[in-house]
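Single-structure report; data block below.
Here is chain A:
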Amino acid sequence: MSWPVKTIAERTGDLLPGSPWTASVYVLLTILAVTAFMTVTGLVLIYAERKIAAHFQCRLGPMRVGWHGVLQTIADALKLLLKEDIVPRDADALLHILAPVLSFAGMLLVMIALPMSPSLQVADMNIGVLYVTAVSGLGVLGILLGGWSSNNKWSLLGAMRAGAQIISYEVSATLALLVVVLFSGTLQLSGIVQSQEAGWWIWRAHGCGIVAFAIFLIAGTAEINRTPFDLAEGESELTAGFHTEYSGLRFSFFFLSEFLNMFVLAAMTSTLFLGGWMPLHIGHFAVFNGVMDIIPPGLWFTLKTTAMIFLIMWFRWTFPRLRVDQLMRLEWKILLPIGFVNLFVSAACVVTGCYFFAR
Partner candidate 1 sequence: MEAPNLIAAVQALQPDATVRAQSDRPTLIVPAHALVALATRLRDDPALRFDLLETHTAVDWLDEDRLELLYLLTSVPLGHHLTLSVSVDRDAPVVPTLCKVYPIAEWLEREAYDMFGILYDDHPDLRRLFLEDDWVGFPLRKDYEDDFMLERPE
Partner candidate 2 sequence: MGVITDNLPGVLEPLPGGSVLVTAVDQLINWSRSNSLWPLTFGTSCCAIEMMMATGAARHDMARFGAEVARPSPRQADLLVIAGTIVKRMAPRLRTLYEQMAEPRYVMATGSCAICGGPFMYHSYTTIRGADEIIPVDVYVPGCPPRPEAFFYGLLTLQKMIREGESIRHPGERRRPVLAALPEGMTLDDIRKEMQDLLSHDANVNMTEAAAEGAHYSAELKDF
């Protein structure tokens, strides 16, 4: 079966010639919806991280603000808003302000391209995958500028580490992503989801899919600076890394983008490798596929993303941090060659048509 795909952008486009006011209201509503979604996701993720971390560690986590601490992150957010915003004397004030904007914009712009369900996607670009990789590169500029403009040695060290780390791992992430592009033959994210109707790429593409999935997950975790790759802000080494001099709301923008980037990574992983909102379909077993279709696609997407987020959190609360040279070795000497070989093996698979349920 095929899903009725119509993104919000297209709907706005339909409205546009007729009545500019309807269209404007539609755009505004979209902005509101994305803001609400982002805020709620951010707050929920931070709360979930704290609770899950606590239970990994035999403790309870936030308990006293609201029922089982559910209002904890709201209190934190409000406090951060009411906290003083310090710009160090020797800092480059303009870039100091610009850095969180870039970091935040990089995250937000990726978010509008994510297909969360057949009709829940703000903009479905025909270069979707390329767009996501390109725009997420803004984040690294935010971190670099933030570290530089703070005029602090620890910040600068953290920024340099982060810069080198993120750009390095972007190479591997791109190679892993290309595997999926190869198999699905399109850059459009909705098209990639659509192409997984007969099975998810993670297992449909023989070993290539699972290797690409692993590489993408590792590289993605490194790109969003989470343990075991949290060298940019490794507390025990660089005090707070690139955001050492950031306080109040500006710090919270970094903080929020960090968590939402985790969501973006999980959503991208599930879109590319786990079929996005596509239910679990196995080939042409109509009965099984029919049963799976009962669960709405939005829920499928949420489930997969949640699972990925949980996995990333699990990594964080289990593993120690790598050393910076090991991190680089892992990327350039292990992941990159494997990724390259994997890409060409996949290309061979595509050319020979040798994968499960080939169309």
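On how the list was made: all candidates are chains of the complex that A comes from, given by their letters.
Going forward, a residue touches a chain if its C-beta (ideal position, glycine included) is under 8 Å from a C-beta of that chain, and two chains touch if they have at least 3 such contacts; residues count from 1.
Since we're looking at a predicted model, the values are computed, not measured.
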Query raised in the report: What candidate from 1 or 2 touches chain A in the complex under consideration?
Result: 2
Query raised in the report: What does chain A use to touch candidate 2 in their complex?
Result: 50, 54, 57-65, 69, 71-72, 74-80, 82-86, 235, 239-240, 243-248, 251
